[in-house]
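What follows is a structure written as structure tokens; I'll ask about it next.
A single protein chain has been omitted; all remaining protein chains appear in their positions.
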Amino acid sequence: MKRQIPLAFVFAFAVIMIIQYFVPSDLSMNVNEFLLKWIYIIGIFALALGIWSLIRVSYMKIRLKKPDWGYSIITLAGLFSMFIFGFDYGRHFFSSEGLKNYMFLGFFDNILIPIQATMFALLAFFIASAAYRAFRARSILATLLLLSAMIVMLRFNPYLGPIGEYMEKTASWLLNVPNLAAKRAIIIGVGLGGVATALKVMLGIERAYLGKD
Amino acid sequence: MKLKILMLCCIMFLGAVSAGLAQGNIDTSSQTTTPTISPPASPGNLRAKDTPNDNGHSITLSWDLSSDDGSGNKSVLGYKIFRSTNRDSGFVERGVSPSGSKEYVDLGGASAEENDYMPNNSDYYYKLRAITADSMIFAEMAIFGPIQTTGQWYNTSRTLILLFVLLFTSLMVYFIVKARKGANLFVRKLAGIEAVDVAIGRATEMGKPILYVLGLGTAADIATIASFTILGRVAKKVAEYQTGLIVPCNDPIVMTVAQETVRASYLDAGRPEAYKENMVYFATSMQFPYVAAVNGTMLRELPATNIYMGKFYAESLLLAETGALAGSIQIAGTDEVAQIPFFVVACDYTLIGEELYAASAYLGREPVLLGSLKAQDYAKAAIIVLAIIGMIAANFHWNNFTEIFHITN
Amino acid sequence: MSGSRPWGKIILFSSIALFVISWLIKAGVLSSTGGVTDISVRDAFFVTLAAFLTLAILSFLYKDNPYYKFAEHLFVGVSAAYWMCVGFWSTFVGNFIPRVSSTLSGFFGVPFKEFNVFYLIPLILGVMLLMRLSSKTGWIARWPLAFIVGTTAGLNLIRYLRSDFVNQVSNTFVPLLVEWKGIGPFFSGFSLSASGQFTLSLTNWVIFVGTFCGLVYFFFSKEHKGFYGGASRLGIWVLMVTFGASFGYTVMGRVSLLVGRLTFLFQDWLGLIS
Partner (left out) sequence: MNKVGLLISFGLIGAGLLWFLIRAIRGQEVERRIIFVFIGLAVAVPILFNITFSEKASPIVEAVYDKIENLSSGSKILISYDYGPSMAPEVEPMSNAFLRHSLAKGHKVYIMGLWATGQSLAGAAIENIVKKEFPEKVNGVDYVNLGYKAGNQGVLNVIITDIRKMYLTDVAGVNLDSMPIMKNVKSLRDMDLLISVGGGLPGVKEWVQFAGDPGHIPMAGGSAAVSAPLLYPYWPTQLVGLLGGIKGAAEYESELVRNYPRFAKMPQPGVKMMGPQTLAHLVIMAFIVIGNISYFIIRRRQG
């Protein structure tokens, strides 16, 4: 009962979605639309579960005075202030509705966006340190990796003269020809593995996600 | 004297003639600045049919070109399509098809909420107008109708996909059944997976936890589902060795599923009491805040091993470099092609693409799972054969063959 | 913040002081360039906040520190609430409420469409998911999970088969001898230019051999020995060359991101460059 019904669910809905793909009628379109919308709506409940987990972990940290517990207060403060701004519905604190709330947008533009962009920009540093650490001619594979990366990066050297042009051509060949071949091999493999895994899920062979008992 | 008079006459005559001609010239030149386009020949043979392989709400029209389209006096700019539910009146413009085109798909809305709702099984009438640069000059084609739209119950253009679904499913079922009967199936070594056991042992020796990152995928992504299986194995080993486990999640449903998985593994290992709900927690569902949190965790908890399995995007290198900084052994696996290079560069072991899916089968060593690997290999061999045939076909322009694989709808 | 407490405090106080100074100066600059004072003060606060958070994240490059921890924890809290709010207003209020209740639609100020009983199913499934919070009823949460996993497994099966499999296979259908019209024309038109018949054919060969060897590398049930060994080794070489090239190519994009961040600091905040 605890496992059979979910497994039957998985099989039934997977089969419905597969059949749906081959049936173009209105009914089939509606089924597709409904099922996908349902997932979004369930997602909201799941998000509530997630927020609950976040609050609980933070609260436990504060209550047990674990290391760095003070920062958990900041998490909760950020969370609840954003909630208050975001759920403010025109009748409480500010004049505009939730998502257009001035502070909500202000937090989004000036806390989320800059931190997000800066985290992303850290990649410029990390890509350099990773290159330094890993691009060493340890083995044939590592050497190939190193050489092709160097050739592509040499595009940005203005002092190479005629060699630069040759490098540029080699780089564009690398990005065009072997790149296409390798990506195609990976994608075909991923496609097959994906289909196989989806089938295993459907047939209930792969069911770690359902837990036990 | 006579000659002089004659010449004078001649000049007068010529002058008159040239003046007359000049007059005429002015007329013609004024005509060329505002050219009058003669009405084009009307297009012919308007036909209409219900658009195939759809849910209805659409009609496909075709016609023969006007003789002034591309040839004749080349005045046709395009064709306007009109539709009505009545033969005699109420025609509404549906669209314009450029000159030289012989077909137009009139696509209506599928539900009453959409503006141009076109209910199925009711009558429609069409007419076609060849238009010119002057909006007042055109040629109309006779009205066609009535015609009805209907939804189909099978999309014939997708038969190839159906064929592949059936073929692949039977291939898999065949090998799984064969594996169940006890056939010995060989599976090659996957360095990344062999490393998992060693890494867990190392973590136990060091007394440090293992960090397992499921990536940014949702519970619906196949890569994440494969990752759940691997997480299950890792968690079981961790429970046996009594090592710590940290699983920060990006998606709340993934968190829920991961909690189930880990709890089941602890149960399997006979240590249900060691399972703590807080091992698997929700960080946040935005990409970079999640990375910020995981990076912080790596530097504070200093896990012995970081395992990244699932869907990863730009954060792959951020995570892997921070992990390297913390001195952890790192094992990664993703099917996200663009991110594989960064994992390969920054991690100790990387499962490339399909290897991630194979890993879950490999770890289990269950015959059913290994059987599916065998089926995948046969499918790959079949692809190679297909590709070779396809290339020969392309070389000699056997378009009938290559067209089969060209799925447009 | 443990070992060097006095230093930590000095740095903390000076950064707070710097924040306030920056705020005041920025507000002064903004209002002097013709703005309403109230708005200038608010905008100046936000620009300064953004700049300090940017610096706090960058400080991670030196080492984990209290400023990074502050930014990180704030980031986590704010972003979690952000998604919840967006999800609530756009999906729950936007898509769900107008289909189930006219009273609630009125309350949230969205136009009520029509009652649709099918929309109650995700509500039930959602509530089942919340049952997880109790350990006794937790197993019920598997039903909605099974629904989601099943639906998307079916969807993904087709998607993978179509876009990653059939489309990629049909993309391999390129002629190995481009524009073949017999041996004579092929060699009489022989040229080494990039768009020449010979080069195009060679390119197709390389792509084919690369794909072939790559696929052989992904053979799991064959031991990589003999022919398979050779082909799979060539396959992994091609993969590595590709990975190196992609890595090298991405550097440009990442540097651009850093340029964008530093431009923000130098231009929008400090006003050093125009």
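By written order: A, B and C. Residues from 1 in each chain.
Here, contacts are C-beta pairs under 8 Å (C-beta built on N, C-alpha and C of every residue); 3 or more make two chains touch, one makes a residue touch a chain.
The structure displayed is predicted, hence computed values, not measured ones.
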{"item": "Missing-chain contacts mapped onto subunit C", "value": "61-62, 193-195, 199-200, 251-252, 255-256, 258-259, 262-263, 266, 272-273"}
{"item": "Where the unshown chain meets subunit B, residue by residue", "value": "33, 74, 77, 98-100, 133, 325"}
{"item": "Absent chain, residues of subunit A that touch it", "value": "124-125, 127-129, 131-133, 135-138, 146, 149-150, 153-158, 161, 164-165, 168-169, 172, 175-176"}
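FYI, only the chains that are shown with their structure count from here on.
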{"item": "Chain pair, most C-beta pairs within the contact cut-off", "value": "A-C"}
{"item": "Inter-chain centre distance, subunit B versus subunit C - centres from mean C-alpha coordinates, in Å", "value": "18"}
{"item": "Separation of subunit A from subunit C, taking each centre as the mean of its C-alpha atoms, in whole Å", "value": "5"}
{"item": "Where subunit B touches two or more other chains at once, by residue number", "value": "161, 165, 168, 219-220, 222, 225, 253, 256-257, 260, 282-286, 288-289, 292, 300, 340, 342, 344-345, 352-354, 358, 373, 376, 380, 383"}
{"item": "Multi-chain contact sites of subunit C, meaning residues that touch two or more partners", "value": "57, 60, 69, 71-72, 75-80, 82-83, 129, 132, 142, 145, 148-149, 151-153, 155-158, 160-161, 165, 169, 172, 208, 211-212, 215, 218, 239-240, 242-244, 246-247, 250"}
{"item": "Subunit B - residues contacting subunit C, complex", "value": "160-161, 164-165, 168, 185-188, 218-222, 225, 253, 256-257, 260, 282-286, 288-290, 292-293, 295-296, 299-300, 338, 340-342, 344-345, 352-355, 358, 362, 370, 373-374, 376-377, 380, 383-384, 386-387, 390-396, 402, 405-407"}
{"item": "Sites on subunit A touched by subunit C in the complex", "value": "2-3, 5-7, 9-18, 20-21, 34-52, 54, 68, 71-72, 74-83, 86-87, 89, 97-99, 104, 106-115, 117-125, 127, 131, 140-141, 144-153, 156, 171, 174-192, 194-195, 198-199, 201-202, 209-211, 213"}
{"item": "Parts of subunit A lying in touch with subunit B, wherever the complex brings them together", "value": "18, 21-26, 28-29, 39, 42-43, 46-51, 53-54, 56-57, 60, 67-68, 112, 115-116, 119-120, 122-123, 126-127, 129-131, 133-135, 145, 183, 186-190, 192-201, 205-206, 208-213"}
